[in-house]
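The structure that follows is given in the form of structure tokens.
A single protein chain has been omitted; all remaining protein chains appear in their positions.
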Amino acid sequence: MNIFNIALIEFKHTIRDVRTLVFMLAFPIVMMLILGTALSTTFDKNIKIGKINVLYTEKTDISFSSPFHGFIKEAKKQDIHFKKAPHGLDGKKAVKQNHYDAYVVVTDKGVQFYGSERNSIQASIAEGMLSAFTDKYNLITEVAKEKPDQVQTVMASVSTTPGSYVKETSLNADKAPGSMDYYAVAMTTMIALYSAISASNLIRGERIRNTAVRLVIAPINKMEIFLGKILGSLALNLVCIMLVMAFSRFVFGADWGVHPGMVLLILFTEVFLAVSFGLGISYIIKADQGTRTILMIILQLSSFFGGAYFRIENADGILRFIMNLSPLTWAREALTKIIYNNDLTAALPVISLNLGISLLFLLFAVVAFRRREGL
Amino acid sequence: MEIWIIFSKLIIILFIGFSYVHSETGNLAWSILLILLYISMNIPLYLVRMEKIKLCIHLGSFILICYSIQEVNPLFLLLLPMNFYEVSAAFFEKRWPLLLVGLLPLFFMEGNQAVYGLTALFSFLVFFMTGRYTERLTTYENKLDKMRLDMQRLSKSLNENQEYVRQSEYTYRLEERNRISQEIHDSIGHSMTGALIQMEAAKTLMAIDQAKAAELLQNAINISKEGIEDIRITLKNMKPPTEQMGLQRLKLQLEEFSIQHQLRMPFVYKGNIDLITPIQWKIITENITEALTNSLKYSGATEISIDIHVLNKLVRVEVRDNGSGIGSGKVVKGLGIVGMEERTASIKGTIIVDGTNGFSVTTLLPIV
Partner (left out) sequence: MNVLEIKNLTKKFGDFIAVDNMSLAVQEGEIFGFLGSNGAGKSTTINMIAGLLQTNGGEIKILDKNIASHSKLAKMNIGIVPQDLAIYEDMTAYENVRFFAGLYGLRGAELKERVEEALVFVGLLDKQKSLPKDFSGGMKRRLNIACAIAHRPKLIIMDEPTVGIDPQSRNYILTSVRKLNEMGCTVIYTSHYMEEVEEICSRIAIMDHGKVIAEGTKEQLKAIITDTRDIWVEVKNTENLEEAALKEIKGVNSISIEENVIKINSQSEVNNLNHIIQFFISRLIEIRSLQEQAPNLETVFLTLTGRNLRD
């Protein structure tokens, strides 16, 4: 009950702090608007994605190769060019050296797919189409086993509607992120990260305001204070993020996909990460000014390398490594996969990473908190 | 401590060298060059004293290591943790978050995770253990030095004091003896001689004029009686009143101190000094002595004022110097002050030590 009261009071008085609210709501929306419109040309998908080159080897009999060739033909219309690998060429190496976007080995067991890490978008488009194709093919083999007489009809339907591969992969050309979509995700994840600022102030604010004194002298457990504060902060930041999301969805028409639950879950874990991080930092660094500075530096770097301000493409080596350090990158990439590829499994690593790191910081904060005199 | 770190680095370098030779990749020349470069960069690290230069060297090492990882062999990563700890230890209080940071590359490297993890942990352990124990060692040494000095000083002053006490006791006794003999001579000496003469006369007259002799004897008796009375009075006068004793002794002591150390030492007393009991005098004197020594030792004062004020229910004794005092107002009590406190508390008094305006020690003793 006390936890709830403390959470509520935290929520209330943050919400009355106009500056924070403007920062958490207006700032991302304005940024979305500015960056989303100003940089919209860089998101022209025709130019960006362009031709996709896929190398393939076939180690199969005729029965499978004919629908596969049908698929290749159909794919060509979408500007995906399949090329048979010449003898002796190491397909994987060719992809690595960036000559091709992907390499496909077709055997009678199935299709093996190697995507380029550099051109991940191209690779994933090809992958998506291929996976849709093989899905269909598996269906056919199923049918072929059970009811040989119907094979023909299904096959026919396959070959007559080849365009449907594309629809089912949901890698329709229309379904790549436009600039507004990109910045909606980027800004929301960024602002989720910025929860760390208010979180670093959670306990410190009470100390500065002196109200920490009253909390400590009250007959309640210190842990109740701690949990209450975290809860309040989580709730408030989550509400802010949902508002930003809703605004971008309904006003800017940004695409948030068809799995809002999963998207929210990822954002929630990110807020959790940010809050624990802010709290942890406020205990690691004793000086108040220092906390703020270091936090701002870390957040700005994370935002920058996480692609909040502009998209970083084709990164590799050190840059890729640095990018991967940013929680924004994790969250943004997972969200992109969920929204555009329906790839729900992409959520798992980022959620567990976020939760894991959060718990670490939280643990540290709890230990420091319990040891400290007062709050 | 540095020797341990140097050796650990050497071990890591050796390890890298071995694994390198075994892995038979090319670029041997390059890696030897880089290792040598690393060594030559890290040796001055332990020779220079300037923190800034050290930082620069560390930065150089970082760049070198990064370059080596990128271009020659990822194993060079193993050198990173030690340099990282050396740099960061100066900036962060808490140790174990550094370990976590040191372990971070684990998540981003391919292969060799176990080796890297081991090295990072090993470096952490070596660095911070040596750091901690060296620190402890130096504090112990400093403490030992200080204690040695203290002991020397104390035993010296003890000897001096003993000598001084012996001397002055002897002098006092001589003075006292002299005074008593003088007094006895002055008062009873005369009456005794007078009585003796009368008695001699009485003896001679005994046969001739008995009445006269009886008169003389009566005289002698009277004189002796007076003499006895005199002795009583003399002794009574000679036994000094307590306040006189305490006050005089204190005055003497202050004078001596003032001359010995060339200090102005105004001494003021107010109120009914008689109310101070001998035990209180003892403690007052001891506290004043202690406070004076402190002032002399720490304050650089040119004047120490002593003020005894007997109030209605309290004796207040203040020793105040015009020295540097304690700027922050936060006096840290040493043994001397604690000693004064204990003495004073034993007769229900209090000590106030204040450093805001010069340094002052005030003793408050209740009058019962």
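Each chain carries a letter (A and B) given by its place in the written order, and its residues are counted from 1.
What we mean here is this: a residue touches a chain if its C-beta (ideal position, glycine included) is under 8 Å from a C-beta of that chain, and two chains touch if they have at least 3 such contacts.
Predicted model, so just to flag it, every value in this text is computed and none were measured.
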Can you work out which residue in A:Asn5, A:Thr37, A:Ser66 or A:Asn314 touches the chain that's missing from view? A:Asn5
For the chain left off this view, which of A:His13, A:Lys96 or A:Arg320 is in contact with it? A:His13
Residues of chain B in contact with the chain not shown: 309, 311-314, 316, 318, 320, 329-333, 350, 352-354, 356-357, 360, 362, 364
Touching residues of chain A against the unshown chain: what are they? 2, 5, 9, 12-13, 16-17, 209-220, 373-374
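The rule is short, and it goes like this: only the chains that are shown with their structure count from here on.
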Centroid from C-alpha atoms only, then distance chain A to chain B, rounded to Å. What do you get? 65
Complex interface listing, chain A residues touching chain B: 284, 286, 317-318, 321, 324-325, 360, 364
Footprint of chain A on chain B - complex, ascending: 70, 92-94, 97, 100, 108
